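As you look at this complex, bear in mind that one protein chain is not there, while each of the others sits in place.
The first chain written gets the first letter, and so on, giving A and B; residue counts start at 1 in each chain.
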Amino acid sequence: MEKNVKKGNAFTNNPVVKMIGTQKIVVLGVIILLAIFFSILSPAFRQYSTVVSIFDYSYYVSLMAIGVTFALITGGVDLSIGTGTIAAGLVGGYVVGHFDLPVAVGMLVCIAFGLFLGVFNAISVAVLGLPPFIATLGSMMVARGLGSIMAGASSITWPQAGTPNGWFRSIFKINVGGNMIPIGFIIVIAIVIIMSIILNKTRPGRYIIAIGSNKEATRLSGINVVKWHSLAYLISGFFTGLAAIAYAATFQAVVPGTGAGLELDAIAGAIIGGTSMTGGAGTVGGTLLGVFVMSLLKTGLPFIGLQANWQQIITGIVLLIAVFVDILKNTKK
Amino acid sequence: MKRKVISALLCVALVGTMLVGCGSKKADESSNGGDAAGEAATGGEKIEIVSKGFQHQYWQAVKKGADQKAEELGVTINFVGPNSESDIADQVQMFQSAINQKPAALGLAALDTDALLDAISQAQSANIPIIGFDSGVPGAPDGAILANASTDNYAAGEMAAEEGYKAALGDRIKNADGPVRVGVMAQDATAESIINRGLGFIDKLGELVEADGKTISITGNEKYVGDSGIEDKKSEEGDVIVEVVVPSQVTNELSAVDCQTLLNKKDIICIYGSNQHSGEAMITGNANLDKFGEGDDKVIGIAFDSGENIKKAVKDKVFIGAITQAPVSMGETLVDLCVKAARGESVSDVDTGCQWYTSDNMDSEEISQNLYD
């Protein structure tokens, strides 16, 4: 006990470490270790195409996770992002396919649908004061049904690469002389930087953290908490729409009725990245790193020939450790 | 106090419903027994159909066939199914409420027969005939299911192996100078239909390979390995190694990763995906690798079912071919069998068939009617 009293140590007091955050450095270390581990065990994992695939499958989860980080920081949660992503992808794809509209319109529809969900959640959580878990559990189910109905209850295929409308598939990946360049990664990094600035350096972000830290105190400071609390859910909804575009660009078909469970991957990523389930603490960069841990496990474990169900067990254990670290951090205070 | 009153009222209501339920059942029985012929003449029977899914284009095609036939025969049908093929409890509930509708006949494609046993015996005691479709109701008590309208999935799997072997796979195996690998991608190891498609393919392949004087071994998912007819289940030492992969969770991502893992193996020459989900995952998994196609340096892709993406892949010769079932005709046959059973005619199993399609024949009338987007 006595020895721990000394505040911090050489590592945590290092200015670089302080700036990036201890947790993020640890998570980054985990990512590097995992990558080395998988590369040693599986030659196929070392291939460039595998790296591209890991990126491919991480975009939509990353986007969902960036959005839900804001809801988590307010001390709430948004469970509707998983089915919301699928529903937005269905509705957007349906509009393109059935009315023969440019794919850009479909993408706008995705974002509009995500925002619609965000408004729905904002009203129930921030305005009416429902518990976020229950409110977004409800909208999660609504989104699941609504997407299916609006898309005519059949699976939806977005335009294929190579067709006139297929250009959107190269938003996240371009083909240069047979080599796939995962430019989506750059886009995601850019979004992370923008959202980090919004969270840490602007009033909306500051107030979202304040609400998660102590909502009543924030209100008494004369801040319009309904407005900024709502904004967190709108951001979550907006990113649900973006995630839908990434999903449609990566996968062959969007199947109605699916999507439940995707939100848990995103939330798990945010938690691993250091976002606190009790609100007030969290970073967008940390979330991205957390998602990468999840993606690496998902993509890497099959490569080393691990039985499918072991993948789930290991991912679950990693999540438990992350939550445990979160609790340790809180009890120390 | 209030709570007690409410719970007392609920009890009364519950008992009341049970009594009414018993009463009406008796009434039904007497009308069924007494006046079956009369009903047949008037038509307009109500048929409840509980499928394994609803959203997928495949089920929509079955529904289309069923709707067409219902209109033709002048009966009304109600076609329902759970959101996804893992929602077993939802399906039990749907089937239960279908029975409560007291239809003239029931159509059923069971997700999990054991979970439905109670409801099935209820339907039996209420004298409602049940017709199975698609994968049917495997393992149902004798006599519970009067007939099945289904694809013989095992035979369909065999067809995929046979046609694939004929088209290109056979030559590749015969000309190989070392061991080669054939991947089988299955969505799960629980649904009979999926399992049979896999086993049909594996067993037939084994037969063909051995007929050509080569050896074959199998590895991967224990269920498939255990049930397959291939004898070498341990070593990876056959001239042909069959590797069966099943994802832990049915998501696009996991199946795509499975496909990539297979494509990255040096000795891989062919991958067979046993339903639309697996087929689409093969396309996603191939996106960064571009390994499927024709020619000796490529991997042979064989798919199952259709859908816009798989059709395009077959058309573009990314896959050498695919098996399609006949969902429309399955729907039609199902309603036909239901109506016959409701009217007391004798019924028996009908194989609704399947077809091998390639870029050459997929536009023909005979095939294209069974391909859906």
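What we mean here is this: a residue touches a chain if its C-beta (ideal position, glycine included) is under 8 Å from a C-beta of that chain, and two chains touch if they have at least 3 such contacts.
The criterion applied here is as follows: contacts and distances are computed from a predicted model.
Student: Would you kindly match the missing chain to its UniProt protein name, picking from "tRNA uridine 5-carboxymethylaminomethyl modification enzyme MnmG", "Sugar ABC transporter ATP-binding protein", "Succinate dehydrogenase / fumarate reductase cytochrome b subunit" or "Carbamoyltransferase"?
Tutor: Going by UniProt, the chain not displayed is called "Sugar ABC transporter ATP-binding protein".
Student: Taking the complete complex into account, tell me which visible chains touch the one left out.
Tutor: The undisplayed chain, in the complete complex, is in contact with A.
Student: Any idea which of A:109, A:143, A:210 or A:244 touches the chain not displayed?
Tutor: Here the residue in touch with the unshown chain is A:210.
Student: Looking at the whole complex, which of A:127, A:220 or A:327 touches the chain that is not displayed?
Tutor: Touches the omitted chain: A:220.
Student: Touching the missing chain, which residues of subunit A?
Tutor: 1-2, 5, 197, 201-203, 206, 209-210, 212-214, 216-218, 220-223, 280-281, 333
In this section, only the chains that are shown with their structure count from here on.
Student: I'd like the Å distance between the centres of subunit A and subunit B, where a centre is the mean of that chain's Cα atoms.
Tutor: 34
Student: Where on subunit B is subunit A touching in the complex?
Tutor: 54-57, 60, 83-84, 246-249, 251-254, 256-258, 260-261, 264-265, 277, 280-281, 283-285, 287-290, 307-309, 312, 373
Student: Could you pull out which subunit A residues touch subunit B in their complex?
Tutor: Residue list for subunit A touching subunit B: 44, 47, 49-50, 52-53, 56-57, 144, 148, 153-155, 157, 160, 173, 178, 180, 250-253, 255-258, 261-262, 298-299, 302-303, 308-309, 311-312.
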